[in-house]
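Pasting in a structure now, in structure tokens, and then I'll have a few things to ask.
With one protein chain held back, the other chains of the complex are shown just where they sit.
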Amino acid sequence: MTASTLEKQPAPRASGAAFILKKATISALVALVLFSLMIGVRTEAGPQGGLIYWTRFGDLAAIVAAVFGGSIVVELLRQWWGPADRVRVVPPVVQNALSLAGRLLAPALLIFTFLVPVIFYDQRYILDLAILVLTYVMLGWGLNVVVGLAGLLDLGYVAFYAVGAYSYALLATNFGLSFWVCLPLAGILAAFWGVLLGFPVLRLRGDYLAIVTLAFGEIIRLVIINWQSLTGGPNGISGIPRPTLFGIPLTPGEDGLAARLGIEFSPTHRIVFLFYLILALALLTNWVTIRLRRLPIGRAWEALREDEVACRALGINTTTTKLTAFATGAMFGGFAGAFFATRQGFISPESFTFQESALVLAIVVLGGMGSQLGVALAALAMIGGFELFRGLDQYRMLVFGIAMVLLMIWRPRGLIGHRAPTVYLERNQAISSDLVKEGHG
Amino acid sequence: MDYFAQQLINGLVLGSIYGLIAIGYTMVYGIVGMINFAHGDIFMIGGFIALISFLVLVSFGLTAIPLVLFVVLLVSMAITALYGWTVERIAYRPLRHSFRLAPMLSAIGMSFVLTNFSQVAQGARVKPVPPIITGGYTLHEGPAGFVVQLSNIQIIVVLATVVLLALFTWLVSSTRLGRDMRACEQDQTMAALLGVDVDRTISMTFVIGAALAAVAGMMYLLYYGLVDFFMGFVAGIKAFTAAVLGGIGSLPGAMLGGLAIGLIETFWSAYFSVEYKDVAAFSILIVVLIFLPTGLLGRPEVEKV
Partner (left out) sequence: MSGDTILSVDGLSMRFGGIVAVNDLSFDAGRRKITALIGPNGAGKTTVFNCITGFYRPSGGSIALTHDDGRTIQLERLNDFRISKQARVARTFQNIRLFPGMTALENLMVAQHNALMRASGLTFLGLIGAPSWRSAETRAIDLARTWLTRIGLLERADDAAGNLPYGDQRRLEIARAMCTEPALLCLDEPAAGLNARESAALSELLLSIRTELGTSILLIEHDMSVVMEISDHVVVMDYGVKIAEGTPQSVRDDPKVIAAYLGADEEEALAVMESGT
């Protein structure tokens, strides 16, 4: 079949200038009504306490004009690109080249990541950003176990991140335990909370599960805010110990790493150390996940996503299977949380809002559910893109929301729309995401 | 006892507002099968539009408060309904037959858009208004000097809710649009084959849901005397809890659930702790879903094998 036979043009669309103008005019009118009061009039508490308002018709006109122009551009693009639902056949040559590039991408990316501290040693900003990206890569990979593999929609993943962070912060500040002792503890505690949450909600499906996990995440955050004697409430916990290289602190002091190695101390050492620490944690997450997928438990997770009833008929205990998925995902979230706490040195409930859960979930879904490489790319794109708008400050979340909507419309099944089989006899061929189910829970 | 009676009144008023928002969730869930995450923010937008149109009208010299409020109600219902329509058109319609997670994330994204749009457009600070409707009735004066009061605004909130609910029930049960909605709820493909304009019906569902949310937003403004850009999130989750508690897809259920959540929250604040009132509401959501997954008035779901 050739591309031309498939490009079945639906009923000829009106494509003339008149049609485009009409559409743009309607869009502009809608925008005018929508924004007339919200943008055209600005309210604020006045000096005497009462509300005052002033008009901003200039801004309103600008926005409406932008919608008019934007609508024309979008319509022109749409006609140039053709109907959105058309089947596009990529020539085999291009496909092969793409798949080769895809296979080379992961190792290339990994090597580059290892070299980041070398290349950007003097650029603290880039190192910090890279640490942030890796943190989200790790969170994405952790949540991927729950959402991508087991098909359980979790909107409260940030709760486990918070449990991990507060576990480390509290254990370290109250009992003086070191990071390396706290890290596994934070993971275990988070996994414990994962089971605790998982147990009652196992019977729920789909959106109900999503909303309950969201509620759970909010409960954890509200408890952290209100249980001031333990968590410091909204003020958070500060003075969280920095990690050590197996007991050797990265400080300028005499017993610091720099002094012991006989090199000059630089604060960048700590940053580089943190970078490799989170890289190691993320790679551990990745390695464990890839291993688990090839084990019966991982296959059971995927089977659960595909068809829960069939799983039961095959003698798979769906309860424990779901719980292990929750616990595994939560454990990685807990690790990431402990890392977050030690990196920041300070944590407060503000870092664990629903927005974080949504961000991580967006990374997983945009990555293409279940694809490790896709999640890494999505984390890079989302966090990197988010960073580009740092200067815009209050517009940042607005842009993030718009990006989320557009990305979902553009690629509802994510960047990497294939599933790799876990075992094969002859050919290791990817499975199109159209066949892969997304789970009911 | 007097304290209890007063809390009962307060709880019913709060519950009416939740119920109005919950109807929007329940309708959309019934017809499209998705949680319209942005619905809480539509409620917030409704509150803002009511506030702004009120300010503008008053500054034009209109002083007849009932007339002003009536115009404000119409304006805020109309504009907010258009917001509901636009949200569906932009963020949900392209994803209607897609993968289940995509519309959910798109909805979450839309919720962020609306929240932050209001923050950018109207500033982050809370917008207070002086009491617009004052006065009320003293129902009972206790010996200790505690007075049970029913204020006029409370009466208006409850009355508006009852009238709207009646109107809405009539709409769904006795009009062409209502019939189309119920048909789409059962089977969209079949409805389309029988000549129901599915796109239009779904759009109308969002429009009506948003209009009711606008009423809730205006009532909230009148009752609490303030709006802020972040009020949609928590109110939205609570209203969704109400919809689930009542049995999602059921209109009387949404109202009943709203009242239940309003009462629980008010009594929890009154007798236990104000700080944990949201925790109480969310815990109830979890408990309800575990023990009563189909809600109070929902239809039980039988698993087909």
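Each chain gets a letter, A and B, in the order it is written, and its residues are counted from 1.
By definition in this document, contacts are C-beta pairs under 8 Å (C-beta built on N, C-alpha and C of every residue); 3 or more make two chains touch, one makes a residue touch a chain.
As the structure is a computational prediction, the values presented were derived from the model and not from experiment.
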Among A:Ala18, A:Leu77, A:Ile111 or A:Leu435, choose the residue that contacts the chain missing from this document, as touch is defined above. A:Leu435
In the full complex, which residues of chain A touch the absent chain? 288, 291-292, 295-297, 299-300, 302-303, 305-307, 309-318, 324, 419, 421-429, 431-433, 435-437
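In the analysis below, only the chains that are shown with their structure count from here on.
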Rounded to the nearest Å, the gap between Cα centres of chain A and chain B is 30
Using the touch definition from the top, list the residues of chain B that touch chain A in their complex. 29, 33-35, 45, 48-49, 51-53, 55-56, 59, 75, 79, 82-83, 86, 90-91, 94-95, 98-106, 108-130, 233, 237, 240-241, 244, 275-276, 278-279, 282-283, 285-286, 289-290, 293, 303, 305
Touch list for chain A against partner chain B, complex: 30, 33-39, 41-45, 49-51, 53, 84, 147, 153, 200-201, 203-204, 206-208, 210-212, 214-216, 218-219, 222-223, 226, 309, 354-355, 358, 361-362, 365, 369, 394-395, 397-398, 400-405, 408-409, 412-413, 438
